[in-house]
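Only a single protein chain was left out; the remaining protein chains are all shown in position.
Right after this comes chain A.
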Amino acid sequence: MKSLTALDQLIESLRCLPGVGPKSAQRMAYHLLQRDRNGAQHLAMSLQNALSRIHHCLKCNNFSESEVCDLCASGKRDAHQLCVVEMPTDLLMLEQTQTYHGMYFVLMGRLSPLDGVGPKEIHLDRLLKRAQDGEVQEVILATNYTVEGEATAHYVGELLKARGLKVSRIARGLPMGGEIEHVDIGTLAQAMMERRSLR
């Protein structure tokens, strides 16, 4: 078999990106080689750099350059609350709300029985250890309201409750400015079932 040339190898490597097929990979490779060799050099270095320096934070499991990420290391956060999210992007969204000042744990996925994603893949053992550090009093489950997210919330919740922790789940219902006439039926049905009494 003929060994791959450097060009073939580059095209093949670019295909690991999501949504990049053979044709786009070829276009990218030629672009980098013909028009933007500096950019290519920069890309190669950044990739190398990122791979060697970014790891999972020991406490929250999010991506971090230091052993413990800035958020976990910051003394300004409330160490009594721990919010569990599926992905780093979920954490960013919650931070944007500026309403939560506690700590986080990022599962980097969700339980998905039919895809064979179990407790090991979402680092449940590490979460259990993290939640039992003696400081955490309440765990807030902010996994998605999909069937997989619900299953994850249920099991994480049960495991933590069995260890004597207070567990809550983020609320759901009509969106901000939501009008009943235009909201989807599923959300409305949930909102009706999970209605609460006025204080």
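Going forward, a contact is a pair of C-beta atoms (placed from the backbone, for glycine too) under 8 Å apart; a residue touches a chain by one contact, two chains touch by 3 or more; residues count from 1.
The rule is simple: contacts and distances are computed from a predicted model.
Missing from the rendering is one chain, named in UniProt as "DNA repair protein RecO" (options: "hydrogenase (acceptor)", "DNA repair protein RecO", "Pyruvate dehydrogenase E1 component subunit beta" or "Amino acid ABC transporter permease").
From the set A:A6, A:A171, A:I185 or A:L198, the residue in touch with the chain omitted from the display is A:I185, counting the whole complex. Among A:R15, A:H56, A:R77 or A:H154, the one in contact with the hidden chain is A:H154. Of the residues in chain A, those that touch the hidden partner chain are 18-19, 111, 113-116, 118-120, 124-125, 128, 146-147, 150-151, 154-155, 158-159, 184-186, 189-190, 193.
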